[in-house]
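Omission of a single protein chain aside, the complex is shown with its protein chains in their original locations.
First chain written, first letter: the chains are A, B, C, D, E, F and G, and each begins at residue 1.
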Amino acid sequence: MQLEALLEQVKTGSLSVEEAARALKAAPFADLDYAKVDLHRQLRQGVSEVIYGAGKTPEQITGIVRALEANGQDRVLVTRLDQAKAGVLAETLPELRYDPMARVGLVGTLPEPTGLGPIVVATGGTSDMPVAEEAALTAEYLGNRVVRLYDVGVAGIHRLLAHTQEIYDASVIIAIAGMEGALASVIGGLADCPVIAVPTSVGYGASFQGLAALLSMLNACAAGISVVNIDNGFGAAFMASKINHMGPRPE
Amino acid sequence: MQLEALLEQVKTGSLSVEEAARALKAAPFADLDYAKVDLHRQLRQGVSEVIYGAGKTPEQITGIVRALEANGQDRVLVTRLDQAKAGVLAETLPELRYDPMARVGLVGTLPEPTGLGPIVVATGGTSDMPVAEEAALTAEYLGNRVVRLYDVGVAGIHRLLAHTQEIYDASVIIAIAGMEGALASVIGGLADCPVIAVPTSVGYGASFQGLAALLSMLNACAAGISVVNIDNGFGAAFMASKINHMGPRPE
Amino acid sequence: MQLEALLEQVKTGSLSVEEAARALKAAPFADLDYAKVDLHRQLRQGVSEVIYGAGKTPEQITGIVRALEANGQDRVLVTRLDQAKAGVLAETLPELRYDPMARVGLVGTLPEPTGLGPIVVATGGTSDMPVAEEAALTAEYLGNRVVRLYDVGVAGIHRLLAHTQEIYDASVIIAIAGMEGALASVIGGLADCPVIAVPTSVGYGASFQGLAALLSMLNACAAGISVVNIDNGFGAAFMASKINHMGPRPE
Amino acid sequence: MQLEALLEQVKTGSLSVEEAARALKAAPFADLDYAKVDLHRQLRQGVSEVIYGAGKTPEQITGIVRALEANGQDRVLVTRLDQAKAGVLAETLPELRYDPMARVGLVGTLPEPTGLGPIVVATGGTSDMPVAEEAALTAEYLGNRVVRLYDVGVAGIHRLLAHTQEIYDASVIIAIAGMEGALASVIGGLADCPVIAVPTSVGYGASFQGLAALLSMLNACAAGISVVNIDNGFGAAFMASKINHMGPRPE
Amino acid sequence: MQLEALLEQVKTGSLSVEEAARALKAAPFADLDYAKVDLHRQLRQGVSEVIYGAGKTPEQITGIVRALEANGQDRVLVTRLDQAKAGVLAETLPELRYDPMARVGLVGTLPEPTGLGPIVVATGGTSDMPVAEEAALTAEYLGNRVVRLYDVGVAGIHRLLAHTQEIYDASVIIAIAGMEGALASVIGGLADCPVIAVPTSVGYGASFQGLAALLSMLNACAAGISVVNIDNGFGAAFMASKINHMGPRPE
Amino acid sequence: MQLEALLEQVKTGSLSVEEAARALKAAPFADLDYAKVDLHRQLRQGVSEVIYGAGKTPEQITGIVRALEANGQDRVLVTRLDQAKAGVLAETLPELRYDPMARVGLVGTLPEPTGLGPIVVATGGTSDMPVAEEAALTAEYLGNRVVRLYDVGVAGIHRLLAHTQEIYDASVIIAIAGMEGALASVIGGLADCPVIAVPTSVGYGASFQGLAALLSMLNACAAGISVVNIDNGFGAAFMASKINHMGPRPE
Amino acid sequence: MQLEALLEQVKTGSLSVEEAARALKAAPFADLDYAKVDLHRQLRQGVSEVIYGAGKTPEQITGIVRALEANGQDRVLVTRLDQAKAGVLAETLPELRYDPMARVGLVGTLPEPTGLGPIVVATGGTSDMPVAEEAALTAEYLGNRVVRLYDVGVAGIHRLLAHTQEIYDASVIIAIAGMEGALASVIGGLADCPVIAVPTSVGYGASFQGLAALLSMLNACAAGISVVNIDNGFGAAFMASKINHMGPRPE
Partner (left out) sequence: MQLEALLEQVKTGSLSVEEAARALKAAPFADLDYAKVDLHRQLRQGVSEVIYGAGKTPEQITGIVRALEANGQDRVLVTRLDQAKAGVLAETLPELRYDPMARVGLVGTLPEPTGLGPIVVATGGTSDMPVAEEAALTAEYLGNRVVRLYDVGVAGIHRLLAHTQEIYDASVIIAIAGMEGALASVIGGLADCPVIAVPTSVGYGASFQGLAALLSMLNACAAGISVVNIDNGFGAAFMASKINHMGPRPE
């Protein structure tokens, strides 16, 4: 993989920084047969690889973690990791710490927050907390300070209005709600920062496993809102973290 | 139809008031071949018959109006009446006054309001006004005082909060919104009176002709909300008027 | 929270009743970290808080009940409480009485009925009884007299017609049905009081977990019907109770 | 095609009636290039070919009619024939009589009714009449006596109950309704004969062009009901006519 | 319930047969609190009540069976009865014989077939057999001779064509298929008797639990087909039996 | 673009054929600002570019045709070209010949057929002909012999069975049908060559603009069938032509 | 509205800047009866109000523009403005410049770009240009530099790969595509900046007016993508502009 060779060339000046960066962004991955682990995502996308645990065996997860560690990544997050699989992993990955509500496992430690400001994670109800904690822990893993505002749904609008200061101060807001998903619209009308809306599958009957909240959020009248997949706390946090680390682009 | 005979019996005491009322609620209708006009709905349901104009020819509408008048009904409302059909009706029903925004026609005059309090008709946006006016005029036709709050959608929550007094004072609220339909949830959280939610087909893309708002309203977290069909301003007003005229039931 | 201070001011006349009422309706809630319990709903909405048990742990439910009790609420209803969770709650909330068919738990006693008249709870079939009992118990909890008419579906219309007297006498009717949901339409055509329709997920195949009944009820030809979410017996009863306690609004 | 030769063989006894019938049921058709006209459907299915007019040019319709006439069919029904196309056909098929409400054209005369009893065609509302007339005329064309019961929807159940005698006397009932389609369930509960349900696209909003009525009818609690496609008056009448002409099967 | 009194009147001539029949068709039912058992369906609909077992407790089923027996019904069919519940019923209803494939239980014996001819029950595949056996046993219970044609799906059209004689001889055909449901169309094109199509939930992926087959059957190009709910073998057999027992209607 | 230079290198041997082929497959296109015309698709995909006419202005179509001609392509097919646009194009592209049924325009002449055998294009009904002709003309344009079998739907299975020889002889079959789409299944069961199924939007009611046929075809029990988008005659022909030109791959 | 009074207080120091900012963010709007124009959105959300033209009359649009101008807003964008309405507006708003492809009208001039870097607007095909231009012009109106990459869909992946430099340099990317919407996933995998995906209603058949692209984009495997409503170019640009103007939050 010659990472060192390439960097040596940069050092000696035979390769410019720009050329090296472009080369590194372009390619290699470790082929584990069952998975092609992306070793350069950190360079290309600015963040470490995160492992989506669902549909992978404990052996596969362990294998990918080890490959990432061998490549120099010092912390790894595993999402959508159910409790039973985490129990099995405890043998091969004893250093993995597991959060049962968020269903995420962490190897290594959380970094110091570095973004432009706090990311607010708000939920409509108590039942949305698993998605919210997946988002909050992912955001912290990616180097953000997180403010949690749980159970501030619009059925009691004063509970939300009591937190307008946090909303005004946020750098990015992740609005998480099931059922009718109105939280995103109301927050979108109050806030002047970008809002990432996450519909959840919380609800019953005509919520149709999150479809009602999804459609509601896609139709939010307030501008400055975009939406990720149902229950996708990770995706929302990843997007929010990118936004919270924005800076001037090189010319 | 022997209405007179029956009433004569009541007068002479050979039929009690309760028996007569029950008999009158039970049955007759005028068979116009293309329609069976319900001449006793006023007795049975407490309100005059309203004509649903869509899918009926001008001749049929005129025929039904005349049958109702012959039965003693002194005012008639025709809903879902498009402008072209209203133009044709001007010849056979010159006394019909037409409201192009609400697409309703009225024969006779509006009654004095008699309900328990005002019915608030609130909309999320300007584009919901045709449905709102159908609701407002129907409510007035059925004997209610109406307060209109238009364009108070949740994208600018302060526009709605500026009207909390009207919301607290309402007897019933009709919350009309397209797109994400969050208005119903927010009003439901503020109000302590019954709320009838009307999803509208206003919107585009993932609003799917009102489906998004419909699902959103059915899932409203706030209690005390029920929902009628998409764009059904008439149905909401009819329900609201029944509620606004509630009184003790006879033992 | 200074509730006493505020009431003292009312007593001394330094605060008018209207001002105090408005202040009390406006705001506070107990922040339990996982939930923001609404302590003033009884004032603002006229009814006690009801706990939605699904998605909450026994500890959370116990915590919320205790917070409500501390705030002076003397009875609490917990809905969507499955039998296993109720068993666990028996230790921390021994005074909670559990109804397995309705899946509700009650702390305290049911109040005396106070509404305008009886609320009729009608079902299409035997299988709709869990939803119906959730509705009936909620209505009783909120101070209504309930008349139960079960298994009166339209496949044998004479079973329903044998109960026309109860339908004529009702103050509000909750019509509960799965499969094709025609019960709501037929009752809507018979009754002159407001009808709240509840589609249930009873059925199979093209019932699509209640979608068929939901669409059917939303399209009910009879006026004076509105609809709540699939299986939402609680919501229907809450709405019906509000209607059954209607009275003149203050000027 | 040797129809005569075959029949000659039957006459002379060299071919049994059963063999001839089976041979005739098996095969031929006229290949008009754009259509393969089924010349033996009358034998195989017991009824004359009916032309589905939608998506066919006037020339194609004329060609098929002439091919059927050449084959000895003395009456032809053309369904789904819009008024403009019927106008054009007036030149090449002057003997075609057109019914604009039912959108069907007829060449030849209606036959004497021959079935087991009357077919009742019932509709929920006035707007369902085009579908109902397509069904009624098709049934008459196929040799049935038809009783029309229009506008007897369940919103005023007494309008339907006034006609229980016709329902008890029916051989087959075609129940046609849009919106919530409850008519089929109620008739199914009253009648003891087979009921064919036809959902119509009449309605708006959550009727979703007949989907609500379709699902409702498929879930009808009453037994003895089956369903055809939305607006398919022809298909219902064809099925009803087959049922109305049932007789013992040959051993 | 005075059934005897009524019949006595018939015997003495003080009540005509027609009047008695109409009276008996009109009304009574046994109110078991959890169910209103229809004791006169046999008279009104011409067939014995069948119990839909799903969603009923063993106690309720036993209660209804006993009520029907007390009313003189000598055989009872229980459909949608899963194996576990049948096991429990073995104690209170030891005479109930259970068919695990069809998931139906029978009290009493099957009657002699009496219809116009055989009912053919055809399936597309082996996996459709549970629905097919529910249909076949129901048809036999209702007095029909049944011919079973299983696994004759259109993927090997010659398997179906090898049975054209049974198809030509049938009085009614029940065509049962999952996946793409094409069997109904092909049989509809071959047969000259009524065809009842039953979509099944057999399949995976884009079969969407029977939706694909349902839509396919509703759109069947062949005339003379009508459709019942997904997996509704009972409903198809009930309809088929009515058709197979058609006879002239009284004047 | 240096095509000549590259080919010159091939000629002189300084570039091997394989290297040249790979280079040519890799890249260039003409940037017309509104479109990036793929000039090497003929090399990379083995066929000439086809222009999708819908959503392009006559000017854009003319521009793309001219760019392709300049690049040496001697025939161009334009699909989804409505009659009005074709009329406008007659001025700037006078050599374009237009087929109104197929809605395709052709510049240049059709090539000699070169495939492994005939492609059969079969339709269920007359109304499917526009899609079928789009498929047939595209297949001819791409160098295939086409056999048309129109109106052989399964409602009269003998019409299809009369053509088993053509089905056995086909190299590839394109099965086109709307409504219930059963044609694909039946042909799939008869044929031993690959079958491409094309659902069409022909139908009404529960066909839902082709959804019923699409689901039906995706669930076809017969193996050896794959499906393209609704009404996508072009895509089916493109796929069929690729299959019909299969040959050994280079080592 | 006392804006001056408030600012005067700031000037004299009797009101701190923070207090004034919060007051201004909180409330007022101009009540035009048909619309409540938000006069402080510029302060609260950081951008000028944009008028959604669909469903508003030319008079209403003119009224809102004049109200905004009176409030000091020096440029106004009107989106979803069809050509006919723009023609009528030319009389009352002669200074409005109209772009027929993007269907937007502009009063005033575009500002100098001020964001962190360029916003790339990429489309899958030529037909997506109306949505793309709505996005591009909105982004420019909100103070961003825009790079347009049109017709770079994944069917010819080399067309997209030829622009990797623009993708690496982008501050935010708006990926616009109809049909299968794969463009968002591919760009998301290449880019390290936030990607806003816009599904369009371009396509036919199983695209279901943009549903296919919408679902595809919501499921994009690549992280760092969020989605707005179908065809919502404005919403995407608004979100992108907020992201492109991110900076440190005040403590």
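As a convention for this text, a residue touches a chain if its C-beta (ideal position, glycine included) is under 8 Å from a C-beta of that chain, and two chains touch if they have at least 3 such contacts.
As the structure is a computational prediction, the values presented were derived from the model and not from experiment.
Chemist: Taking the complete complex into account, which shown chains does the hidden chain touch?
Modeler: So, spelled out: the chain left out of view touches A, E, F, G.
Chemist: Among F:A170, F:L183 or F:A212, exactly one should touch the missing chain; which is it?
Modeler: Looking across F:A170, F:L183 or F:A212, the contact with the absent chain belongs to F:A170.
Chemist: Of E:I119, E:A136, E:V202 or E:A222, which one is in contact with the hidden chain?
Modeler: Only one of E:I119, E:A136, E:V202 or E:A222 touches the chain omitted from view, namely E:V202.
Chemist: From the listed residues G:G53, G:G105, G:P130 or G:G189, report the one that touches the chain absent from this view.
Modeler: Hidden-chain contact among the options goes to G:G189.
Chemist: Determine which one of A:Q60, A:Q73 or A:T92 touches the chain that has been left out.
Modeler: The one listed residue touching the chain not shown is A:Q60.
Chemist: When the complex is taken as a whole, what residues of chain F touch the one chain not shown?
Modeler: The missing chain touches chain F at positions 22, 25, 44-46, 50, 116-118, 168-171, 191-194, 196, 214, 218-219, 223-230, 234-236, 238-239, 242-244, 246-250.
Chemist: State which residues belonging to chain G touch the missing partner chain.
Modeler: The list for chain G reads 124-125, 153-157, 179-182, 185-186, 188-190, 203, 205-208, 211-213, 215-223.
Chemist: Residue by residue, what part of chain A touches the chain that was omitted?
Modeler: Residue positions of chain A that touch the missing chain: 26-27, 29, 33-36, 38, 41, 54-56, 60, 199, 201, 209-211, 214, 229-232.
Assume only the chains that are shown with their structure count from here on.
Chemist: Report the inter-centroid distance (CA atoms only) between chain A and chain B in whole Å.
Modeler: 48
Chemist: Would you pick out the residues of chain A that each touch at least 2 other chains?
Modeler: Within chain A, the residues that touch at least two other chains are 125, 156, 205-207, 218-219, 223.
Chemist: Every touching chain pair, please?
Modeler: Per the contact definition above, the touching pairs are A-B, A-C, A-G, B-C, B-D, B-G, C-D, C-E, D-E, D-F, E-F, F-G.
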